[in-house]
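Questions regarding the structure given below will be posed in turn.
Complex shown without one protein chain; remaining protein chains in place.
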Amino acid sequence: MADLAAAPPRAQHGWSIGWGDAGPFLALAALVLIGFLINPDFLSANNIANVVTRSAFIAIIAIGATFVIASGGLDLSVGSMAAFITGVMILFMNWAAPSVGTAAIPLGMAVALVTSIACGLLNGTIVTIGRIEPFIATLGTMGIFRALITYMTNGGTIAIDRSLRDAYRPVYFGDVLGVPIPILVSLAVALVAAYVLYRTRYGRRCVAVGANEDVARYSGISVARVRTLAFVIQGACVAIAAVCYVPRLGAATPTTGLLWELQVITAVVIGGTALRGGRGRVWGTVAGAVILEFIANLMVLSDFVSEYLVAAVQGVIIIIAMLIQRMSKR
Amino acid sequence: MADLAAAPPRAQHGWSIGWGDAGPFLALAALVLIGFLINPDFLSANNIANVVTRSAFIAIIAIGATFVIASGGLDLSVGSMAAFITGVMILFMNWAAPSVGTAAIPLGMAVALVTSIACGLLNGTIVTIGRIEPFIATLGTMGIFRALITYMTNGGTIAIDRSLRDAYRPVYFGDVLGVPIPILVSLAVALVAAYVLYRTRYGRRCVAVGANEDVARYSGISVARVRTLAFVIQGACVAIAAVCYVPRLGAATPTTGLLWELQVITAVVIGGTALRGGRGRVWGTVAGAVILEFIANLMVLSDFVSEYLVAAVQGVIIIIAMLIQRMSKR
Amino acid sequence: MTAAHAALAPAGLPGPVLRAERLAKEFSGVRVLSDVSLDLRPGEIHAVIGENGAGKSTLMRLLSGYLKPSEGTLFMDGAPAEFHAQADAQAAGIALVHQEILLAEALTVSENIFIGREIARFGRLDERAMREAAAAQLAEIGCKVSPNDLVRDISLANRQLVQIAKALLGTQRVVIFDEPTAVLTHDEVDPLLDIIVELKRRGVAILYISHRLDEVERLADRVTVLRDGRMVGTYDAHGLTPRRMASLMVGREFASLYPARQDPARLGQDESTPALEIEGAHVPGFVTDVSLTLRKGEILGLAGMIGAGRTELFEGLLGLRPSSFRAVRLHGKPVGFHSPAQAAKLGVGYLTEDRKGKGLLLEEKLAPNLTLAALDRVHPIAGLDLAGEADLLDRAVASYDIRLRSRDAKAGQLSGGNQQKLLLAKVMLNEPSVLIIDEPTRGIDIANKSQIYAFIQSLVREGRSCIVISSEMQELIGLCDRILVMRAGRINGELAGDAMTESNVALCATSSATNEKIPGRNIDG
Partner (left out) sequence: AEKKTIAVSIPAADHGWTAGIVYHANATAKEINKAFPGIEVIVKTSPSASAQVSAIEDLSATRKLDALVILPHTSEELTTPVKAIKEKGSFITVVDRGLNDPHIQDLYVAGDNIAVGFNTAKFLVNRMGGKGNLVVLRGIPTVIDDERIKGFRDGIAGSDLKILDIQYANWNSDEAFKLMQDYLAKYPQIDAVWANDDDMLLGVLEAIKQSGRKDIKFALGGNGMKEIIEKVMAADPVTPVETPYPPSMIKTAIYLTAAHFAGHAPVRGSLKLDAPLITKENAEEYYFPDSPF
């Protein structure tokens, strides 16, 4: 008979970050230490604030990607989707500004959200209903979104209307009690995402679908619906990132968001989410995004890397960060 | 008792292409038909020869990628590896030319092969011994190789020595009985690859490792060795592609091979190899590479696509090609 | 009966080929096996028995080089042996038939059998030689699949046979069978046991794990009993009855396996609407025109040989595979399921026979596995109730007697039998009124079997109804009120009351009274 009195204590999972998931944070800590040794300015409040604020875009998009990847998918279209959404949003705001003034900004945000959810839905349905490998499906839509923004801009630039610029500026440059707004936004997104992934039915199903599609099906989960929804969440995250992004650069161009998809996937994987699905780590993803941005920052702040070799050093650091992350697991 | 005589004939895989694997060829046929309807020049011998010759690089690299992907890996570094190998080869040939004359060409080829095998070994060991997700490992080396070629060229161009140019030119522009040499080379590579994948122990193990790592390990297969070797094969294929590539433009630049990795993976997947491993289709891969090049060609030959929207139409066609490929399966 | 330890081996017999001394194994600090010593002589069948989670599979993995012992030594032919990888053990002539199926689904049967030791001539694979050798090996153990079939397309039972064929290929000195018969039906078991006896005759040493104690009684020369990771002892099998074995395993006297049958009269009188009626079921390639009725409060058995189509019938019913039905009525109301979720909502639960592939998330912890199909139960407005979920797990652990060493364990780390119990608990969480159990006691030890039987009885006593698909005839006979026998996708007979005997079931399952082939599928292939 089972000796229940002697039954082992319960596992705590959920919000708290278990020791086994500490990998990305250790890698981050190592990086910060190295950064400080190379250039003490690295730890200046100003620099840290800049870097973390910048990492917000990738972090927010990567949080969405955590869902997609945990559910066994992959989305290569996020970078060009971000560019496309930015373009749509700016076009809409510029069109609305003359009639509604700065109210164009919240309206534009709403338009961005709706558009990006539609984009996510498109990706999701191609993958689930079309039954096409996510890699290929989103490579296709990546081309589509990129072409659309090129078309919208006629190969040039769409800048945000001057009348809106100042009103919109604080969304990137403002702060609340000294904390830059993009950081707050990404924290909020991460909190909500962690809640959804760890504390809701949907989150459970998402991970189950990624871990074993058959088990999910036999457990009465609609695999297609769960997967599609993950792409929609990804879309929404892209919209949020775009909303924060617009005031920073003030324009959409055909090169906006180029290769973000690689950064996003790297952030997710460094964060401890398994690329084959079945495991999602929201806070790890955030750490991963910050790590990537710190690496880039370090390249600028340190002086001994030839600018031709920056990419090589970054590649090496990413591999080392993954090794630290791996080894900390066991 | 098992009635072997009455056993249903099952698709023999190997040299002959089973009906179930006809997908990519059907997609290719559909594309050729559409191309002809849009612009009859599409089927001119000259155009076909150009396009198929062009597809040779991607095809050769993608044949290597078929091994990597079938064994459950992924290699994002092939494009920049190709650039790096091209650079090393040209530098070596230019250095050797004054002393050995045109013998520098075969020597350069050997150097390219050795270097690229070393590169493949690097990728393989990071993935297997470092136990890092192939996506991230090769993203890292992609940065490294790209940086190295940028460094070698000082961001500019390394052109092949004038004295070698004419001797080397036929490797791309020459033909045997009217068939361009790159096409012959890629056919030869495909033949050898098909033999290795379908007819040797190694090929069998490669697929087994991709199909189920545990089973392979429990069957006494050294998973790490098989995976590493797949990356080495990939490296060798990159070298062969580079050898054919050099005479085309006679130079290596930091933009050589940019984004080839995406084309390569797309070719492999359109060809019917499963991205999650456990299934490799060499001839399908070749068809996939030709499909991609035909799509690009069609974009130029047709008149009704705005230059801004080319990428969108390509994306749509790739998705449709995948759908054709899928549907033909069952 | 006295414990007869290895040292007491009769003189004149050859020395042990494989000997284990004081083996112990820990998984991340949790000790699951301690101080186990046993030896294996050429030409003997040595059975290892014990409750679910007693450590049998772990011991087998230590002996065959899949795991390294934390303590203790292995001796091969008297000399200390250390297996660094499974390949070393394989080279030494030790083969293990895993309890869990370990085959690559995307590859063919012949490819799977020859993974890692492909036959090649001058570097070129000799497909024909491999196919022929595979076919011969398969034929020898009575497996009717073709070497060219994809493993994905063959039934679980056949996969097990393929796995056995794979292990037996080549010359072996020690063959370890970890519950080889758990997924086999009566008719497949016999040829397998014949093979094992034949191996023994050839001087191969055999380690045999099974929860089917009658098999152990039939085969074994010696029996080692494990309880909670420790040795109870090694016994001479002569005169060791299944009942005695059971008592040694559980450490107390063991009563009866099957609960008292319910009063058949009561069932007959109950003229209320049937719980489930199926008319004209077609599952392309598997099932042709099957109709059946499950009465309220009834336990209906479904017997048949491998490939009879029992599993497919119900997977079709739940919308898990393409199928068509003339009519399906649940408690008299016409229904049609398009997903297990919808079926669950209407009160129909299905427990899959493939716990590893379709039942549990092996890499996931226990609680998420338990509640996966019934997340609504742990989802008040404010998100998942993790405490409530943990309570559910506690309750499941208690009522299904799931043995675990750590609550942090992943489902894949449970022993096979305990995985099965977890799966049962998972399906029951939806409180189905009609429960379809595919192989309810596959891999479950005898004590827990009787618990599960009692549990099923209590279900029907509560007014629920149950369909039991099983390959163990005795189980069906002991448990069910009525048995339908399927053959080649059709119902070939119905047995009730005294007609429910092993020979009748076997006859129905094999006789070709209706000798038709199912369209679109080659049964013999």
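The first chain written gets the first letter, and so on, giving A, B and C; residue counts start at 1 in each chain.
In this section, a contact is a pair of C-beta atoms (placed from the backbone, for glycine too) under 8 Å apart; a residue touches a chain by one contact, two chains touch by 3 or more.
All figures in this text were calculated on a predicted structure; none of them were measured in a lab.
**Q** Could you tell me which of A:N94, A:T150, A:T266 or A:T285 touches the chain that is not displayed?
**A** Residue touching the chain left out of view: A:T150.
**Q** With the missing chain put back, one of B:S80, B:N94 or B:T150 would touch it. Which one?
**A** Considering all chains, including the one not shown, the answer is B:T150.
**Q** If you put the missing chain back, which residues of chain B would it touch?
**A** 39, 41, 44, 46-47, 50, 54, 150, 153-157, 159, 173, 248-251, 253-256, 258, 296-297, 299-301, 307-308, 310
**Q** Given the full complex, what residues of chain A touch the hidden partner chain?
**A** With respect to the unshown chain, the touching residues of chain A are 39, 41-42, 44, 46-47, 50-51, 54, 150, 153-157, 159, 169, 248-251, 253-256, 258-259, 293, 296-297, 300-301, 303, 307-308, 310.
Simple rule for what comes next: only the chains that are shown with their structure count from here on.
**Q** What is the distance, in whole Å, between the centres of chain B and chain C, each centre taken as the mean of its C-alpha atoms?
**A** 45
**Q** If I count partner chains per residue in chain B, which residues reach a count of at least 2?
**A** Within chain B, no residue contacts more than one other chain.
**Q** Applying the document's contact rule, which stretches of chain C touch chain B when the two form their complex?
**A** 66, 85-87, 90, 98, 102-108, 111-112, 114-118, 120, 123-125, 127, 135, 138-139, 142-146, 148-149, 522, 524-525
**Q** Show me the residue ranges of chain A that touch chain B in the complex, using the header's touch definition.
**A** It is residues 126, 130-133, 135-137, 139-144, 146-148, 150-151, 154-155, 262, 265-266, 269-270, 275-276, 306, 308-316, 318-319, 322-323, 326 of chain A that touch chain B.
**Q** Touching chain C in the complex: which residues of chain A?
**A** Interface residues on the chain A side: 1-2, 4, 7-11, 13-14, 195, 198-201, 204-205, 207-208, 211-212, 214-222, 278-279.
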